[in-house]
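Everything below concerns the one structure shown next.
Note that this complex is displayed minus one protein chain, with the remaining chains in position.
Order as written gives the chain letters A and B; numbering starts at 1 within each chain.
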Amino acid sequence: MTNIVHARSLQKSYGSFQALKNVDLDIPEGSICGLIGPNGAGKTTTLKALIGLCDVEGDLLVAGRDPRVDRHKLMEDVCFIADVGILPKWLKVSQVIDYVDGVHPKFHREKALQLLSTTSIPSNKRIKELSKGMVTQLHLALVMSIDVSLLVLDEPTLGLDIIYRKEFYDRLLNDFYDGNRTIIISTHQVEEIETLLSHLVFINAGTIVLNAAMTDLEDSFTEVIVSPELRSAADALHPIHERELLGKKSYTFEGVPRAELKQFGELFTPSVADLFVAKLKDANHG
Amino acid sequence: MDKFALNQFLTLLKREVLEHRNLFVLAPAFLALLLLFAAFWISKQFPRDQLASGVAYLAMLFDGLSPVDMAPVFMIGAIPFVFLLYTYAFVYLMNSLYQDRRDLSVLFWQSMPVSNLKTVLSKVVTIAAVAPFFYIAVLFGVYLIAMIWLTLLGIQFDIEIVGIGYMFLAAVVSLVFVYLSAIVTALWLFPSVGWLLLFSAFAKRTPFMWAAGVFILVGFLEDFLFGSQYLANWVESRANPNQYVIFSFGDLVDRLFNYDMLFGIFVGAILIAGAVLMRRFTD
Partner (left out) sequence: MKNIFLKNRYTLLLTVLAVYVLVLVIEGAITGREAKVVKFDNPFFDLNLNNFEEFMDNRD
């Protein structure tokens, strides 16, 4: 499988703050990739760098182009929705559609109108008169009407209520994703997108701490609840994380064969949220 | 340029007009209404017979004269509009590559397949050719209303009104001169346009402070390093209206094709190229 994103030693500083420290990143084509990290970890910077909205140092190829040089050509194949309502507030809904229709060669006006007709967004209103949820719906409708190979979503559902959030991801999967397109979603609400993902990237303090396919997680990571008498044996296998669980202790191992762990009890694959906590603590403790 | 690229550029111009409809349409329309009301009010102050002889005199004055020759007289009517246009042009250029970065809508604009070159050029064309067009259109409306009004007065006072037709033609031709002057002025002031765009794209806040501050700083530096004041002279030497106002079609060639004009466009292009490159720094 080819990689739609190929990055080597990306660096970005804002003054003395290093937002990205030598980020290496490969995201396979056709995947739904979750970029997960705490606030200020460098998620937005990474995503903006991918589409040429942020000048970074290092080698970077997205869909075969360098976004810093070829942003406008790249954006024919890439769409972006940011965490903040970035649609210009002074435009009317119908004018935004006209604008995208005018500047984007791969935009399908009928599809956008059809998508909008399923929502309650009035086309004669200005963006500033719409609710936050409606703005996101509108942006998604625009983006889904463009034939792109990569969709970049930066905390797309931030500040939306649960109904909008669910609908957002349902639409994304049903109307946009067709197995060939790639979606990169950043979020810190891991649980919500866990089931969608086929690829997982953890980022913390400007460093990638995990970059793996979801199907590989099962092979690499194992969680097991260990009874007190076996704890020292478990410790000897260097768990990356341990936590108290209803009076018992749960250990998470990385790269330890399941055959070796069977002796401790029932084995699970940790949830993405648990794994995230485990990897972050592991990274922080070195 | 293929059809899509042309259409894309027209969409960018339309975007500018929509965003700045207050500056480009409402402001001159408001000024026009104000002037028309003032004209009506003044005319009401005169007794009927004086008004009649005034209209008759105007009609006689222009009867049979070439509209093209008489057009410069009516360019005076455009002066308040031109002042309004250039006040707004300054504000427009200063904000054009700054405002969208401040309200973050730049993330949307830049997520569209529009090159920085096209974005910046759309701002230049908007201020040089599109905004003046709206001002001219409003002035045309003013002249039309004025002509209808004078014609009605003429019929009412039973005056020979052919001269008013000549007057109107001269006024319309003057609009062509005003429009050409606006384009020539924008080209003549290309270095200033470029300077404002460059700092509009550069500043993280208060672009005007940067534009003015750096101008003074670089002026002093030039004086210190080279002992010359070309930068400062530039402003003074470009301030003379004789160099950009068009009074006849012959003027157009003179104003456009001379060394100073072409050199100004060249150095202005350096600054505009800087603004295009600067546009990559959106954060």
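By definition in this document, a contact is a pair of C-beta atoms (placed from the backbone, for glycine too) under 8 Å apart; a residue touches a chain by one contact, two chains touch by 3 or more.
Note that the coordinates shown come from a computational prediction; the quantities given were computed from them, not determined experimentally.
K.L.:
May I ask you to name the displayed chains that the omitted chain touches in the full complex?
P.N.:
Looking at the entire complex, the absent chain's contacts are B.
K.L.:
Return the single residue from B:73, B:252 or B:267 that touches the missing chain.
P.N.:
B:267
K.L.:
In the whole complex, not just what's shown, which of B:4, B:83 or B:226 touches the removed chain?
P.N.:
The single option touching the absent chain is B:226.
K.L.:
What chain B residues would touch the chain not displayed?
P.N.:
On the chain B side, contact with the omitted chain comes from 198, 202, 214, 218, 221-222, 226-234, 263, 266-267, 270-271, 273-274, 277-278, 280-281.
Methods note: only the chains that are shown with their structure count from here on.
K.L.:
Just how far, in Å, is the C-alpha centre of chain B from the one of chain A?
P.N.:
Spacing between the chain centres: roughly 47 Å.
K.L.:
What residues of chain A sit close enough to touch chain B in their complex?
P.N.:
14, 48, 51-55, 68, 71-76, 78-80, 82, 84, 86-91, 95, 98-105
K.L.:
If you look only at chain B, which of its residues touch chain A in the complex?
P.N.:
4, 7-8, 10-12, 14-15, 18-19, 100, 103-116, 118, 280-283
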